[in-house]
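Of the protein chains in this complex, one is absent; all others appear in place.
Take a look at chain A:
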């Protein structure tokens, strides 16, 4: 069992370390997590230019095993999970029968009949319940492994070098969206080349009792190249610059993957029926012919920052809503993702603004992402 503090917040295995580092903590989906250690801008820049270390132990791990594990996941999720090779990972979603998004997920195929499903902390229980309910009739087991793992991410251009110093695993052979079991700093780990920052990097799933040792080893190995501990604040600006959706902001049960511009994750061609197929086929046709609103990027001409829920305006009318907004350290200006009416969604559309506390601030419509790393 993970521990909780006096306010009932869940604490990760690295909690004492965060406090020793002077982290500002925040309640995130019932977990007491580091928001930042020092300047969130400096942490952001470190990940873009060097490396950053994150505690992501709040993420929800669910293991699916058994002879029909692949069939269950193909039925329960919108992706083609049976086609994921052993040692590979897939970004996918779980939807309701009406097509609404319950969560976005990364699914790792650890073995022929074993998958690790990683859900957002805020949705982990919902995903677990849905998978269990949908497992009826399948020869497969759904296991709550939220307390079985700590998750540490090292992200940024220096991250391969840092990790190489601590493992014999073949990192060069480990492609983006792949994961392999190995040993890092003497502890067993699932080493995954995944992340949520727009940079190269790794996510390391380890037993909670090994988390402190791994964190300290990564800190030492990364110190010469400028690795710093990073909180959830910069994780949010990093993913926003990279145009990555966040559940509760760009994704919700009110939207289908097609509404969110992520229809490519829905695989109609896979075998068998899956939850949401009929509604999603209709959503696909609707998005093709008559999309209601489109997810776009907005870049400020001024310095006031748009926030989730702010209205996007044009010609004095509300034409959309901001889903995420922040000052972008890389662009040096505020940026936002927003759903806007199709007529205003083309990059460069004139006259678009955001209503920031009553003042219409001019914004430029741009394609997503805001930032793409040079490979």
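Keep this in mind: contacts are C-beta pairs under 8 Å (C-beta built on N, C-alpha and C of every residue); 3 or more make two chains touch, one makes a residue touch a chain; residues count from 1.
One rule holds in what follows: contacts and distances are computed from a predicted model.
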Worksheet entry | Name per UniProt, for the chain absent here [options: "Glycine cleavage system H protein", "Purine-binding chemotaxis protein CheW", "MoaD/ThiS family protein" or "ABC transporter permease"] | "Glycine cleavage system H protein"
Worksheet item: Which listed residue, A:3, A:24 or A:216, touches the chain dropped from view?
Response: A:24
Discussion item. For the chain left out of this view, which of A:88, A:307 or A:360 touches it?
Written reply: A:307
Practice prompt. Specify the residue from the set A:12, A:237, A:256 or A:345 that touches the hidden chain.
Written response: A:237
Worksheet, complete the sentence: Missing-chain contact among A:87, A:226, A:263 or A:327 belongs to A:327
Item to complete: Provide the residue numbers of chain A that touch the chain removed from this figure.
Response: 24, 35-36, 39-41, 233, 237, 303-305, 307, 326-327, 334, 357
